[in-house]
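With one protein chain held back, the other chains of the complex are shown just where they sit.
Let's look at chain A:
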Amino acid sequence: METLYAITTGVLTACGLYLTLRGRTFPVVVGLTLTSYAVNLFLFSMGGLTTDGATIVHGDGNYADPLPQALVLTAIVIGFAMTAFVVILAMRARSEAGNDHVDGKKEDRE
């Protein structure tokens, strides 16, 4: 499970990074979203991955660390708000500048 988890996080981060570095606002927004997914997965794994454990402390000692779950919940909420904001911002930038380049330039169109 660890390997699969690590590969998923890595692929998400790589895709997110690549898209964030693009020149148009839409890929950038998608890239930021993918990065935040990757970060959430990463944060979730930081208490160690537990299979078949109780969600909180239970008598038998086999339990998942609850703190990363709380952190991820907070991070998801914040990330969601930020995505909503950046989508609106990208739309306004598109309507003000007349194109969807992050620098607002026209001549870079290929």
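Heads up, the rule we're going with is that a contact is a pair of C-beta atoms (placed from the backbone, for glycine too) under 8 Å apart; a residue touches a chain by one contact, two chains touch by 3 or more; residues count from 1.
We adopt the following convention: contacts and distances are computed from a predicted model.
S.K.: Can you tell which of "Monovalent cation/H+ antiporter subunit D", "Sugar ABC transporter substrate-binding protein", "Cytochrome B6" or "Nitrogen fixation protein NifU" UniProt lists for the chain that's not drawn?
M.R.: Its UniProt record gives the name "Monovalent cation/H+ antiporter subunit D".
S.K.: One chain isn't shown here. Among A:C15, A:L32 or A:A54, which residue touches it?
M.R.: A:L32
S.K.: List every residue of chain A that touches the chain not included in the displayed model.
M.R.: Answer for chain A: residues 20, 25, 28, 32, 35-36, 38-39, 42-43, 46-48, 67-68, 71, 74-75, 78, 81-82, 85-86, 89-90, 92-93, 96-97, 102-104 touch the chain left out.
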